[in-house]
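Please find one structure pasted underneath; my questions will follow.
As you look at this complex, bear in mind that one protein chain is not there, while each of the others sits in place.
In order of appearance the chains are A, B and C, and numbering begins at 1 in each one.
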Amino acid sequence: MGPLFRPRHNTLALISLFVVAAGAAGVPAGLMVYARTPYARGMQDPIEQPVQFDHRHHTRDEGIDCRYCHNTVDKSPAAGIPATQLCLNCHSQVWNKSPILEPVRQSFIQNKPMEWRRVYKVPEFVYFNHSIHVNKGVGCVSCHGRVDQMAAVEKATPLTMSWCLECHRRPEANLRPVEEVVNMDWKPDGDPVAVGRELAAKNDVHTRTSCTTCHR
Amino acid sequence: MSCDDNKDARTKDRDRRRSLPVVDKSVAPAKGAAPADGGNGLWRSQRPWRSIDERDRQGAMPGAANEFPAGTMDVDDNVSRRGFMQLLSVSTAVATVGAACQKPNEKIVPFVRRPEEVTPGNPLHFATAYALEGYGSGLLVESHEGRPTKIEGNPAHPQTIGATTAIEQALILGLYDDDRAKQLRQGVTPIAWRSLLGQINANNAKLAENRGAGLRFLTAPTTSPLLLDLRRRILERFPQAKFVSYSSVADDGAVDGARMAFGKPMVPRHRLGSADVILSLDSDFLAEGPEQTRLSREFAARREPSPRMSRLYVVEPAVTVTGAMADHRLRMQGTEVGSFVAGLCSVLASRGLEKLAPLASLSHGERKWDMKWLVALAGDLERHRGSSLVIAGCRQPPAVHALAAALNAALGNVGVTVEYGAPLTPDPLSGPAPLAALAQDIAAGAVDTLVITAANPVYTAPADFKFAKLLERVPNSIYFGLNEDETAAACKVMVPAAHALETWGDVRATDGTVSIIQPLIAPLWGGIQEAELYAAFIGEGDVGANKLLRRYWQGQFKGGEFDAHWERWLADGIVPDTGVAAEGGVAVDGAALAQTVAPLLTRTKSGMEIAFVVDPKLYDGRFANNAWLQELPHPITKLTWDNAAMLSETTAKALGIETGDIVEVTYRDRHVDAPAMIVPGHVDDTVTLPLGYGRTGVGVGGVAKDVGFNAGALRTSDNPWYDRGATVAKTGRRFKFAITQDHWTMSPDGRVIPPPAVEGPIEEVLKRDSKFHEEIEVRRGPLPTIHEPVDYSKQAYKWAMSIDLNKCTGCSACVVACVSENNINVVGKENVWRGREMQWIRVDRYFSGNDDSLSMITQPLMCVHCETAPCEYVCPVNATVHSDEGLNEMVYNRCIGTRYCSNNCPYKVRRFNYLNYIADYTAVRELGMNPDVTVRTRGIMEKCTYCVQRIERKRISTRIEGRTIADGELETACQQSCPTRAIVFGSLNDASSKVSQQHADPRRYDLLHEIGTRPRTAYLARVRNPNPELHVPDAHGAGQEHGKGEHE
Amino acid sequence: MSDGHEESTFVARRFIVAEFASPQALLDGTTKMRHGGYKSLDTHTPFPIHGIEEALGLKRAKIPAIVLGGAIIGACIAYSMIYFMNVIDWPLNIGNRPPHGPPANIPITFELAVLLGGGSAFMGFFALAKLPQPYHPVFESEQFSRASIDAFFLSVELPAGADGDRAISDVKAAGAIATELVTESER
Partner (left out) sequence: MAAPHPSVSRDPLEPQPLIEGVHTDKTINDSLLAHVWRGAGKGWFALFSVALAMLGLLVIAISWTLYKGIGAWGNNIPVGWAFGIINFVWWIGIGHAGTLISAILLLFQQKWRTSINRFAEAMTLFAVICALLFPLLHTGRPWFAIYWLMPYPSTNGIWPQFKSPLTWDVFAVSTYFTISLLFWFLGLVPDLAALRDSSKSKTKRMVYGLLAMGWRGSGRHWAEYKWAYVLLAGLSTPLVLSVHTIVSFDFATSVIPGWHTTIFPPYFVAGAVFSGFAMVMTWMVPARHFLGLKHVVTMKHLENMNKIMLVTGMMVSYGYIMEHFIAWYSGDPYEYAQFFKTRWGGPMSGIFYLMVFCNVVTPQIFWFKKARTSIPVMWIASIFINVGMWCERFNIVITSLHQDFIPSKFENYSPTWVDITLFIGTIGLFSTLFLLFLKFIPAVAVTEVKELRHELAHDPTADPVGETH
């Protein structure tokens, strides 16, 4: 009746072995890589907001300070999303007919809050506090990127725990004089490391990596 | 020392408190929008909370706020804090890639107009007060974006002095209780408040015809100036109308007793600060009554081991918190106390207190107690004239109170340790007597309109009134209550009341000081306020409580700019100089008193004694729907989710009853079936029945349903507390108790293990080289180890705690405070029975001695934050590790739930979420969660964190200010609520800190020190101050084991 | 065979499959053949036979070295992994234990040594044996299926162009009780 298998089956056998091995090693590795991609981190995907609010215009052109709208950023865990009233401080005078701002006016008239889409989100069990970071000289740009160059705000940083840890272990790279925190294009003059060190000393920065610093 | 505490506490608290009128200003624009919120919004004056209401009506209830409360809250329920871990747990797709967080898919909802004092993300504290039995306790309520989340005591308030009771802590849960009455209804048809007002007006006209003869108000006892003023105005309009105040736990005995002794009704006010010898006649003054927090503090202050340490004698039938603190406890039937105190009078008279001479002759029947005890006590009192105190309990008849008053007068204590003042309310009596009068009127058909604002009288009224039946005879009955309870079912109109934290009002403390009650949140279900209901009868029902209150106080206010003062009052929580001075110069006419009392003391009845007690958790039953209190272990029996017919071991043996047997208790041919429990130190031949259970009301929700038995069904108006002639019979059925502590003694099954709690008599403690100190010294200090201990001295803080067992009364306020602060889940009876209770603080309770010489120690035990924590090295995923400051951290989000840490914890202080207890939280309930603490879902280990969320908040705020946290500036939730200041928290790196001193105290010892865990929580041993004339119970007598809790 | 195929570079290998009566006969026969100058010999038996290495003139087995290597590598990986993760990358205060606690590292170090050692023994064997190899020319022989049951075979690969008949006679002379010439098939 002749042999059970043919010569070609030898190659077949080897190939299939290889495929199994490659799969076993590749799938987990692939997942680990994926987890680090901007896509998986939800970075750089533009988010549709109820009103096309343009940060470029407000910060760069009008030179409005971040803290005018996000006015609890230096005294509260939350940076604060401006109340409708705040928008209308200006927009009751300027662009007060503009159709783009209709939702804002409606919100005020109907006394219904605006429903903005969240861009930056850390898990519920992470307690990030804006005020301490801002008061110790961590600039907005360190986490939020060049908001002044974004038409629609998008996530600029991965916000993975290891990313947070990086700075909590070596904060120098992200420090600046406290009065410069909102400055989008501040650059350290001189050796950044040296500047960072002396800022850390000046602002009395001591970052902690104890779990309860963020998880409570 | 306690006074100092208060002072800096007060200064400390000023700045973090705000007054609501500031909020009112921000309301201005809202008034315009008032129609938008369903009519009854006029008085609903706080603007910021409107947004919640709108969410409410849109049906989109916010989830518990997260750490980005960008204005108010999160709309997407899925990703609310409770949702999150569930979400992670299901979306393993996300999880498997180890993604820390998923695509942002939720909304941020800012304010439309942000009230200027609200900083999203930072809590505010508002001062308010809570009225119970007519007396107010001052509270500070923590509020996150308008959601009250935590109750604290107001240090400025004379009655709470910064502490709270377990019941006050639990108010938060009551506020968000989804079973509350939500609909104003007439019969079964819902009606609007305005239309009810219309009807009331119409009815008023009719009533006015015969000057309101048919109008009756059945109210809870009250001292509220506003309510009393409204009452005055109502009575002006309807002179024939009557106000009856009723409470099933009223302290009428004291008032009547004072009347007997002094000739006029008076209310005693006690001062333990200067009391060297205290005799409690069946009075649980440390855990009962409006003064309890203050008295506990004053008592504890005098328990510092020193020659000045006070001595406490307690005479009582069943062990109470106070009895457990006693240096000498005499168990005695409630009906015996009268003759006991008479006996005391005669002994003291014979010792030359001539004032008592007339009372010496009082016959005290055949005595059942140890005369030696009585003589020793008498001697002690006599030696401490002017610095002793006799307190009679609210369950004792007037005669006993009268004799107690006489004793105090004779001993010269009046004005020093006790003072008598006129009642703060026009109707001093609020017990069965006034209710009986009302019952007669109703029976006689004289009542046309009955307005009930008292707490659920149908359930609490004595059984012989058959109150529900009576109500059928009232044409117009209006019930004003929180729940659709038994009374609501019996009344024609049900008016849903606003919760205490939703109302405007005022109330007096026992010393008369007025506190303004201000709402923390707009009524979640549009509840009505008591003042408004009253006002309806003078045609001002729609004015709104806020206006009524301001108007009244503006009227009272003399001179100066009102608004400024008003704000100050709200901010401080008290109205200055409103205290009522006590009356000096009270005199006792001994002879007259002897005549009045003599007949009352002769015991006529015989047979087994039946005794009713107020439940320390559910009170008179009004808190039955509060799961926190239901699950709170009873301070003595450690029983949860039930009440029990309590018996002494001897009596139980005689009747062939064991713990867990269901017995039939019969009294005056009424009977209830009740599970029996043998309790150490209980007096023989007496059955004690706690009130407040066995609620059957229609609207009483899942929590209270079918929990326990209703002892009230046996209660009669003539003997509301004690009587003889009860019978107890075995039914043969068994019952499963959910008890959190099975074992009564420190060495169950005769185990020889070092006692967890150490105690000693005072002279031993004062001698440095005594047996006591030998005992203690081996329980502290370093042990040899192969691991170089980590050095924490370089850190900014070295957190540590100390608990003074000498001060801990076991009142359990800390337990509820911790539950409230840390979002701890309720597990329900079945799981408590299985041993899965979640409270982080376990108040361990140990008896020693025998029934006659019983002593008890309570030991609050939560994670002691061992420096060499055995739980840490066994965790495979680094979910529990040490912080740089030596906290034993529990990282919920890393925990995979192997439970290995709990197994290896020698203290067994870790708690595990065996089931998904948060699954059935309503959206409203979530509003009450503390947004600073992660809510734990199923499969996660948790434990005491030393309130790390408070540490971190304080750390951040102080670091921003560029300073370090000062000692005492940071308080844990348990510490904050502790009435006796037994718990101290702070940094050991600050040598001057309170906790450092406590750790250096000669009484300091470490629990399970011999294992070498180096706990950060130290205990200070319990010290007793026994009378040398009486035998001193062995320091920690490995007392014989008492009956175990049924646990099969 | 490969008739249909033009310009096929395939050269079919030829084997002589010879059966022997007993293990001993097989051993003797094999030794004879080897001394007779036949290079690529192989035996096929249902169970290992003592002395077959000598008969075939095999060198020392390579497996032991491979396993040793595997085990050592495993141990190193384990210890350095633990050291990196708990000491270098993120040292944590675990109940006051030092970050680097050698005793605690022993178990895993040992386990990984065993795992990689055992793994390399397994992999190593199949690699050396070039298995899986479902097809081998000797399978062309009808009788060969008994090689795994109760028969003892010697297979001789003939060099290209060698004379089959002569080889057969040599095998017979070496004591084979039956012989067969098989040719590798192409596909």
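Keep in mind that, in the parts below, a residue touches a chain if its C-beta (ideal position, glycine included) is under 8 Å from a C-beta of that chain, and two chains touch if they have at least 3 such contacts.
This structure is a prediction, so every number in the text was calculated from the model and none was measured.
When you scan C:12, C:72 or C:85 for touch with the missing chain, the hit is C:85. Of the candidate positions B:213, B:360, B:538 or B:1008, contact with the hidden chain is made by B:1008.
Checked against the hidden chain, the listed residues B:387, B:878, B:958 or B:1027 yield one contact partner: B:878. Taking the complete complex into account, residues 23, 30, 42-49, 52-53, 55-56, 58, 61-64, 67, 71, 81-82, 85-86, 89-90, 92, 94, 97, 101, 104-105, 107-108, 110-112, 114-115, 117-119, 121-122, 124-126, 128-129, 131-136, 138-139, 144-150, 153 of chain C touch the chain not shown.
If you put the missing chain back, the residues of chain A touching it would be 4-5, 10, 13, 28, 32, 35-36, 158, 160-162, 165. Against the chain not shown here, chain B presents residues 89, 92, 95-96, 98-100, 741-743, 745-754, 756, 831, 834-836, 842, 844-846, 859, 861, 870, 873-878, 894-900, 902-904, 906-908, 910-916, 938-941, 1007-1008, 1011, 1047-1048.
Methods note: only the chains that are shown with their structure count from here on.
Comparing the CA-atom centres of all chains against that of chain A, the greatest distance is found for C. Mean C-alpha positions place chain B and chain C at a centre distance of 81 Å. As a whole-number value, the distance joining the C-alpha centres of chain A and chain C reads 57 Å. With centres defined as mean CA coordinates, chain B is found 46 Å away from chain A.
Of all residues in chain B, those that touch two or more other chains are 881, 883-884. Among the residues of chain C, none is in touch with two or more other chains.
Residues of chain A touching chain B in their complex: 31-32, 34-35, 40-42, 45, 47, 72, 75-86, 107-108, 111-129, 131-132, 135-136, 155, 159-161, 204, 208, 210-213, 215-216. Interface residues of chain B facing chain C in the complex, by the touch rule stated above, are 787-790, 866-873, 878, 881-884, 1014.
Only residues 33, 36, 50-51, 54, 66-72, 75, 79-81, 83-85, 88, 96-114, 119-122, 881, 883-885, 887, 889, 891-894, 932-934, 945, 948-949, 951-952, 956, 959-960, 962 of chain B touch chain A when the two sit together in their complex.
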